[in-house]
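As you look at this complex, bear in mind that one protein chain is not there, while each of the others sits in place.
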């Protein structure tokens, strides 16, 4: 049995910018078309919601790692809702479960996921990142950290990183 | 979008009895046929492994909530491996994520899951339980706790509990 | 530096019996007099609250591993409040952090802690347990599981188990 690869799409919730939502939707859609599983923090907000909506629009399967114990915060685009009841401690599960992490936009929670991903030695791709992000993260000298300006570029890097591993 | 219900099948790992493995396999198979998602603790041992093997034999989808951070303990019958890196603390995620818990056999870890399920107010069905189990659990006066002697009886109770909720 | 041993006192919260509260208070007091640290689930209810009240009455130090993220559930007898934000998943931290676990009374949450303690190979002492408890737990063949009928008997077993380890 060949397991499908899991791509985690992380990004701001309530504070996501319009352009983050658009990129998240297109990325989720593209990844589903390419037969990846799409994982997010599972809530009905921002980048999480948009990425899973995109994946579902292309018939993909979505995993949502929820902070809540009861799923009251759950996006309607989650196929597999994991109810952790752990709040932000679930960010580490998001990262460990993903074969690769793409951050779309940046917020405090997203930054915790990106740095936990670096700590866990996972490939990380940044999209729509603020200009201050790359200089900050580069100090951690993580070999598999790149920026992508387009969905195509993100996908090329995903395929490159996952074939290396 | 109608979400599929998630049934957690819990039970001993290395110490599972032959009869536990047989029941777990048949239950996993039947649940997949009936279009449920099958969730377990995800390891390549005992009831977890057998239940997911059964589900896959009928073309079902399986979720494994792993204690490890890296999946080195993972059954080959897991479709969706959730890597928690939390050891036995992940038992609470097993329970919260399941719409209903079936315990097949009994061990210390399984007992923690059954009692966490009662605490979280989830329906619980016991199969292959030792004679000491039901008297112990009945003191917690949980309205949705039953024993099932056959796969058929388990399924009847699953349908009854989930239509009530 | 010689570290003080940590004794976890587990037991029902809101549903604790009067006799559980009395035993928990006396046990907490005695353990503080004997220079142990007293750990509980930290809430302002039942056995947790009573055990820490007892420990503080003898000038002891108390550790409360709270389910909440913000401490709103915290007993006023906690010296060291650990805010996990993890709900019942924190039960595993209670157990791992304790050098030995004493259960006073029995409830679903307490049962999860006792079985997680057995799983983690920690010594366990039962007080005020229902008659159904010992037969249930004995099936797990844990070498360091005993009942104690008095505070004195509990203390003898604590000293015996901790000098063995």
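By letter and in written order, the chains are A, B and C; residue numbering begins at 1 in each of them.
Note that in this section a contact is a pair of C-beta atoms (placed from the backbone, for glycine too) under 8 Å apart; a residue touches a chain by one contact, two chains touch by 3 or more.
Just so it is clear, the model here is predicted, and its values are computed rather than measured.
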item: Contact with the hidden chain (one of A:69, A:86, A:102 or A:154); value: A:86
item: Touching the absent chain when the full complex is considered, from B:38, B:89 or B:158; value: B:89
item: Given C:7, C:21, C:55 or C:93, the one touching the chain that is not displayed; value: C:93
item: Chain A, residues in touch with the chain not shown (by the definition above); value: 86-93, 106-109, 111-112, 115-116, 118-120, 130, 132-133, 135-136, 138-140, 142
item: Residue numbers in chain B that touch the chain omitted from display; value: 69, 84-89
item: Touching residues (missing chain, whole complex) on chain C; value: 1, 3-4, 37, 56, 63, 65, 69-70, 76-86, 92-93, 96-97, 120
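In this text, only the chains that are shown with their structure count from here on.
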item: Arrangement of touching chains [line / ring / star / complete / other]; value: complete
item: Interface with the most contact pairs, given as the two chains involved; value: B-C
item: Nearest-to-centre chain - CA centroid comparison; value: B
item: Inter-centroid spacing, chain C versus chain A (mean Cα positions, whole Å); value: 40
item: Distance between the centres, which are taken as Cα means, of chain B and chain A, whole angstrom; value: 29
item: Multi-chain contact residues (two or more partners), chain B; value: 86, 92-93, 120
